[in-house]
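The complex appears here minus one protein chain, its other protein chains still in place.
Going by the order they are written in, the chains are A and B; count residues from 1 in each one.
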Amino acid sequence: MSQSFDEITAQLKRRHRKSARLKWMSMGALILAATFLVVFIGDMLVKGLPAFQQAQIQVEVSYTEQSMQIPPAAVSDEARSLVSRGYLRLIPGRMRDNPELMGTTRMEWVLADSEVDQYLKGHYTRLSESHKRAVDRLKEAGRAELKFNTRFFTSGDSKMPELAGIASAAVGTVLTLIVTMAVCFPIGVMTAVYLEEFAPDNRLTQIIEININNLAAVPSILFGLLGLAIYINFFGVPRSTPLVGGLTLALMTLPVIIIATRTALRSVPDTIRQAAFGVGCSRWQVVRDHVLPLSLPGIMTGSIIGLAQAMGETAPLIIIGMVAFIPDVSTSFSNAATVMPAQIFTWAGEPERAFTEKTAGGILVLLAVLISLNACAVWMRKKFERRW
Amino acid sequence: MNQQTAQIDAHSAPNHERSPGQPVNHNEDANHALSIRVRDLNLWYGNNQALKNINIDIYQKNVTALIGPSGCGKSTFLRCLNRMNDLIRSVRVQGLVEMDGRDVNDAKMDEVALRRRVGMVFQKPNPFPKSIYENIAYAPRMHDLVSRKAEQDELVEQALRDAGLWNEVKDKLQEPGTSLSGGQQQRLCIARAIAVKPDVILMDEPTSALDPISTATIEDLMDKLKKQFTIITVTHNMQQAARVADYTAFFHLGEMIEYNDTRMMFSNPHTKKAEDYITGRYG
């Protein structure tokens, strides 16, 4: 006679406890991973959100012959050390563009020095006590304020944190990615179509397949070595340009697109191919008119993910010199440029506190773009997901 | 025990008013001690009712066969008996499944304990990706049925012998269970189930994936095993039901239409539907 329920249940107590332990442990692991994400995003927000504001102070600017020669003379001695030096340097240019300014004196909101900015944001600052008091007075009079930092989005890099912006890096990223996608999208899709629909099952095909898998696992920095040795040193493509950066990233993104496209092609059921062959379509016609249109959403999703990956890549671009200091926005494929992650990297290396804030601000922008791209990919996958 | 004996007396008496779960006719040679009593069992998958008012008494140390057209709820019913339906989220169960005086669906019933006593063999053999030996030793060891290695060896051998597999595998106990043929794998699964010494073994179409020779072996095995265990089996094969079962229940569209002594069921069915199905005019 076997044991009764009560006997068995009693024996099971210990085992159930163990079972619960595994459940809680594994749940804890997931919570831990989620916590990492929350802490991380929270940290970036705390550090980066202030970058979207910048201190401005209202001072009297006198546009005289003298300020044309010696820009700092445009503001009073007292205000001079509180106003951004970079901003003062722009005064002669503005006077040249607007001749009617000459000889006038105006109360204007001007960009404050980054130390004033940090002081107003309540961060550590090297401002002297007397300057701090001066800022306090201005603030009480309503003449010192934190305003939205448009410059962060419209200007290029600068050695002065209050002037630095992400525009040149953003444009560089766009140019680089245009090259990347222009190269790797057609090649990737063609490769996948060949492997899925045309390739004979022979040794060469197998080698190509294994090779693609391996390529996907090659550390990205090695693509930088390839870019340096082959594109730059052998073919003479100019260094630091969106062209060489894009070509390097293209090789890196290639396996992502190939693998995604193959998955998409494979999910088109064979019955559709057979039906098309049945009405006398040739292999290429079947692919062009039936298989590719049906797998297009999958291909697009994979490409967006590949694009997002390329957009966040830094290491190979450092190797091929895309960490250059680029103060002006350039829209040429063959001028030196930088990209968003490389800009983040350079700023992270700057010693000033104000740059830490700029770095985190740039990170927030980059993350926003990447998360939107990924969300877009997930949404597309959901929307076009088809059960055959 | 006493209560069960009382029931035998009550129902061996002719012309007695039948209670809802009893077979129309009693098998004279059968053991009539009650193993599982099912009353008014209803089951829904979401809004779709898959079992309707099932009443059935399952007798100990007998083979009970469940037959019926595909989708009529045989597997669903079988899974109710060891609460494998708990694994399906949409399932809702109502009614009584009683074993050993306890309601199986009761909140206090531990489904793990239940499954210890109600084992199951599946349609497709599903040996674990372990050695033949480990496939069998794994559960008894977890249940503390064995304490020493020698005991464990003995138990493995006994289970394999009972399942009629010992002679074929005794020299390759360390080979993976998946290296056996389909019929051997299914017998390994039976050996695995009997090694934990359950009271009841549920078999869901255990031979449907097998060739005729393996099927015959497993049918013989069921006949032997019913000396120790209560066996409930689902089959689509009328001859198989006729050969191995003492009692047969006919299911149709979620209802149990007829429950009868197997010989009577196949020679003189009580209901029209069962007759049509058995004679092949339906289903």
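Quick note on the criterion: contacts are C-beta pairs under 8 Å (C-beta built on N, C-alpha and C of every residue); 3 or more make two chains touch, one makes a residue touch a chain.
In the analysis below, contacts and distances are computed from a predicted model.
Only one chain is not pictured, and the protein name UniProt records for it, out of "Acetolactate synthase small subunit", "NADH oxidase", "Phosphate transport system permease protein" or "Pyruvate dehydrogenase E1 component beta subunit", is "Phosphate transport system permease protein". The chain not shown here is touched by just one of A:L45, A:L215 or A:L296, and that residue is A:L215. Shown as candidates are A:S19, A:T154 or A:T271; the residue that touches the absent chain is A:S19. Residues of chain B in contact with the chain left out of this view: 82, 84, 87, 89, 112-117, 119-120, 122, 124-130, 138-139, 142-143, 178, 182, 185, 189, 192-193, 196, 198, 209. Remark: the residues of chain A touching the chain excluded from display are 8, 12, 15-16, 18-23, 25-30, 32-34, 36-37, 40, 43-44, 47, 186-187, 190-191, 193-195, 198-199, 207-208, 210-215, 217-226, 228-230, 233-236, 251, 254-255, 258, 282-284, 308-309, 311-315, 318-319, 323, 341-342, 344-345, 348-349, 356, 359-360, 363, 366-367, 370-371, 374, 378.
Assume only the chains that are shown with their structure count from here on.
Once the centre of each chain is set as its mean CA position, chain A and chain B turn out to be 61 Å apart. Interface residues of chain B facing chain A in the complex, by the touch rule stated above, are 100, 102, 109-110, 112-114, 116-117, 142-144, 197-199.
Interface residues of chain A facing chain B in the complex, by the touch rule stated above, are 2-5, 8-9, 11-12, 15-16.
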